[in-house]
Structures are given as structure tokens and as C-alpha cells.
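Of the protein chains in this complex, all but one are displayed in their positions.
For clarity, chains are labelled A, B and C in written order, and residue numbers in each chain start from 1.
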Amino acid sequence: MKDSLHQHPSKPRSKAEIQATVNRLKRIEGQVRGIQKMIEEDRYCVDVLVQISAINAALKKVGYSITERHIKHCVSDAILSGDGDETIEELMEVMKQFSK
Amino acid sequence: MKDSLHQHPSKPRSKAEIQATVNRLKRIEGQVRGIQKMIEEDRYCVDVLVQISAINAALKKVGYSITERHIKHCVSDAILSGDGDETIEELMEVMKQFSK
Amino acid sequence: MKDSLHQHPSKPRSKAEIQATVNRLKRIEGQVRGIQKMIEEDRYCVDVLVQISAINAALKKVGYSITERHIKHCVSDAILSGDGDETIEELMEVMKQFSK
Partner (left out) sequence: MKDSLHQHPSKPRSKAEIQATVNRLKRIEGQVRGIQKMIEEDRYCVDVLVQISAINAALKKVGYSITERHIKHCVSDAILSGDGDETIEELMEVMKQFSK
């Protein structure tokens, strides 16, 4: 995969933002461990699939909130500097991958 | 949500099957922790989104392999016992949720 | 793409089933024409995207009802004849494609 345009967001995430996102990811990590336990207990396939769907939905939610922040800061700043196109194309690429 | 039809697969998962699936889920758990680290290091939004897409893809893969086993055993056994319909409808419900 | 396993469903669709599905597809065809008109009238991008999402949802619904019928007849009949595996693998392939 080719390199992305930056190393960091154009506006650094605040401590509170970082904490909130990490907390959501910790809950998702806990959900993934929950499925491991379900498999070890040989639980019914449909119940496992329901849990996998829930994790996918939770990850999508995190992804959308990262995308919204990305557009409000990184993409907006690029547009205001007069070079939005490359950043918008990078966004489209990752959106196509993300919504598969 | 209404209860699912069973507590366990109609044919128990073998130790090897359980181990293989748990290993895949442990890798996914590691990937989720990796994203937490990326957020803590305030890494670029697009790079985080690429990783989230990779986790979603890995979870889908686990989900599809659980679905295939479910059809080959639980659904097939229900059909052979002459009452496939309820099990097929349960499968359709979870498939719709899973592929959102 | 490789050939699929059959030319026709194991149990032919009734005239009523054919008519109902064709009617749903005719409505979808009308919706696609509706978007052409929106583009010709240079309508707002978001309104066009809402309509495209509606068509995708309608097509998925038709797809799920075809899948359910497929499992209840073609897949079930294959399982009852003792050779479900190939049919189940074919089903998984098309499900992965369909839920992208």
C-alpha cells in the first residue's frame, strides 16, 4: 500500500478525545475476548455471529467518528490551503475500503 | 432480541477447530490493541481507518467460516430432520445483520 | 467466473413468484430512471445519494429473498441427496460477493 499523506492529524487530538476513543476500543477489545470465550464454550454459531455483527457495528461507529473529525480538520485545512484534491482522493480511497 | 434456536452447534467443534478460531480472534484482539496505540500516538486518521478496515475484514472472514460450518452442520441436520425452515429463517436474519 | 452448478432452481418458481419478483424489479428499474432524471435536472448530490442508497437497499431485499428461496429449495435438496457441500460452498461464494 502506498504511504498516506501525513503522520498526524492537522490538529492534534486532545487528551479527552484520545481517552474517549481508547475507551471505546477497549470495550471492543473486551467484546473480541468475549467471542473467544464463546468459541471455547462451543456456543451456538448464530449467537457467535450476532456478537461478531455487534463488534463490526461498534468498529464502524469508531471509524465514522474518526472520518468526521478527519474531514472537519485535515481535509478542511487542506482545502483552506488550496490543495484539497489530493486529500479528498485519499479520503475516497479509504472510504471505499472502509465500507466494504 | 429473541432467543436463538440452540445453545450449541449440532456437531460439537473439535479441539483443533476451537484452537484455530481462538487464534484468529487473538490476532484480531491484538489488532484492536494496535489501534489503541495509534490513537495514543495521535497517528494520522487515514492510517487508523485503514487498520479499522483490516479488522473488519478479518472479523468478516471469521464470520463467514462460522457461517459455512453452521450451514454444513446445524442447518443441514435440521433439513435432514425435516424441519429446516425455522433454522433457515434464523440464518437469514443473522446474515442480514452480519452483512450490514 | 466459473460456471455455476445449475441452470435452473431445483424447484421451478411458480408464476406468482415470478410475477412478484419481476414487479419488484420493475419498481427498481423505475427508481434508476428517477435518478437519471435527477442528474439531468442537476439535483443536489446528497439527494441523489439518498436515492442510490434506497435502490441498493431494495436490490439487497430482492437478493435476500432469492437467497432464502435458494437455501429452502436448491441447497436443501442437495443436502437431502447427500451432496450438500459443493452447493453450500457455491452459496458462500455468492454471499461474500453479495454483501460487499
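Keep this in mind: contacts are C-beta pairs under 8 Å (C-beta built on N, C-alpha and C of every residue); 3 or more make two chains touch, one makes a residue touch a chain.
None of these values were measured; they are calculated from a predicted model.
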- Visible contact partners (per top-of-document touch definition) of the missing chain: A, C
- Item | Footprint left on subunit C by the chain that the document does not show | 1, 4-9, 12-13, 18, 21-22, 25-26, 28-29, 32-33, 35-36, 39-40, 42-50, 52-53, 55-57, 59-60, 62-63, 66-67, 69-70, 74, 90-91, 94, 97-98, 100
- Note on the structure: Omitted-chain footprint on subunit A covers residues 64, 67-68, 71-72, 75-76, 79-80, 84-85, 88-89, 91-92, 95-96, 98-99
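The working rule: only the chains that are shown with their structure count from here on.
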- Rounded to the nearest Å, the gap between Cα centres of subunit A and subunit B is 19
- Message: As a quick test, compute the distance in whole Å between the mean CA positions of subunit A and subunit C.
- Response: 30
- Which residue numbers or ranges of subunit C touch two or more of the other chains? none
